[in-house]
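In what follows, a structure is listed as structure tokens, so that the remarks can point back to it.
Here the complex is missing one protein chain, while the rest keep their positions.
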Amino acid sequence: MTEVMFVLAASLVFGIGVWGLLIAEHLLRKLLALNVMSSSVFIIMLVVSGDGGTSPDPVAQALILTGIVIAVAATAFALALMISIYRATGRPSISESDDDDR
Amino acid sequence: MVISVLIDFLLAAGMVVLALQVVSDKAVLRSIILFVVFGLVMALAWTRLHAPDLALAEAAIGAGVTGALMMMAWRRLLIINPERPADTPLGRSRLAVPVALLSAVLVATIGLTALDVESPTHTAGQVAAEEMTATGLGNPVTGVLLLFRNLDTLLEMAVLLIALLGARAISPPASPEEAAVVETGTPLVGALLAILVPLSILIATHLLLAGTHEPGGAFQAGAVLAAGGVALILSARLKPGERPGIVMQLGVTVGLIAFVAIGVGIMALGETLLVLPGTWAVYLIETAMMVSIGLTLALLFAGAPALVGRRG
Partner (left out) sequence: MSASEWVAVALLIAGCFFYLAGTIGLLRFGDVHSRLHALTKADNLGLMLVCAALAMLSANWRTAALLVLVWLLGLLAATVSAHLIARHARRGGD
């Protein structure tokens, strides 16, 4: 019951993240959407790895812990990239129309 | 029973609603704040899923450090160009909704199918749990991270270092004005720091020591240490520096160095690569990792290659 509920909620969160990633113009917002997506994947990983008992699989937990730390490292690097883009172009976004109106 | 299902439902629904608001709120700053709230709800979900290690990591790293990094980046955007509103409207894409729906359905299908599969009897996790008593470690997650799959953890430390070097390479160091936020005129800030900073060191040490037998560990401890650093940076007690001295360089790399030194050094004694010789090695490596993680996250937050104390 709980497992199914969390899998469904995480799937919805994943879809919302994909939607946010596609419609966001601001790079910071795209990063937020990516982080939301990764959280939903972590939830599914843990729920699926368990056997319904009270102690989830330690290997899955260790992998997710690694994932959380990698996500923050990647986010920090991406934020530095965004600041550089903003300094260079004056805009916090990248889109295909960039070449046309510049 | 009914109440626990209700709590799980509220958490799951809260996650969905918050995620929707994070990606769709008009103001980016509000999205960031909502993302922090989302991270805290995630932390509650981890406790409900019986994963307290992940709850600690999510609250400290997922919500705390990520949120602080995002807010600092937002502030730097405003400092670079104060006139131009840094908000941009949400774009439009005809494909966004169908693609999002399809991916949600795909993930749900994969997740529900995987839930239905009879779990195999001899998974790595079960083997790890069985072997755990022989290692002298009470926390299976720390056991997996430091003993059974420690190559992953070693490379994770490398990724953290590379992220710092990469961020340093592509963007010029932040000026001191970009880093300090809190006015230093009020005596309350000093009083808060006098309690908060020693407390962050105390809690980090506790998490580190507890991590071998109960929830906690080097990553959570490092994040708490970084939080103390963030408080010092925000109040201008620590300022971004131009050049990292030997202490900074050593601090950032000591986790990797200790890990590699012990992991490779053990081969001289005829052991296999990365087979740690005992609990003392786990403590030693975790302490070094905690220092490196804390310092790396604080430096990423400051957007600078080094931190220097306030002069005078």
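Each chain carries a letter (A and B) given by its place in the written order, and its residues are counted from 1.
Everything that follows uses one rule, which is that contacts are C-beta pairs under 8 Å (C-beta built on N, C-alpha and C of every residue); 3 or more make two chains touch, one makes a residue touch a chain.
All of these numbers come straight from a predicted model, not from anything done at the bench.
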For the chain not depicted, the shown chains it touches: B
Full-complex contact with the absent chain, from B:L56, B:V189, B:L256 or B:A306: B:V189
In subunit B, positions touching the absent partner: 182-183, 186, 188-189, 191-192, 195-196, 199
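Note that only the chains that are shown with their structure count from here on.
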Subunit B to subunit A touching residues, read off their complex: 4-5, 8-9, 12-13, 15-16, 19-20, 22-24, 28, 31-32, 35, 38-39, 42, 45-46, 48-51, 53-54, 57-58, 61-62, 65-66, 69-70, 73-74, 76-77, 80-81, 84, 86-93, 95-97, 99-101, 103-105, 107-108, 110-112, 114-115, 119, 123-126, 128-129, 132, 140-141, 143-145, 148-149, 152-153, 156, 159-160, 162-164, 166-167, 170-171, 217, 219, 293, 297, 300, 303
Subunit A - residues contacting subunit B, complex: 1-26, 28-29, 31-33, 35-36, 39-40, 42-44, 46-51, 54-66, 68-77, 79-84, 86-87, 90-93, 95
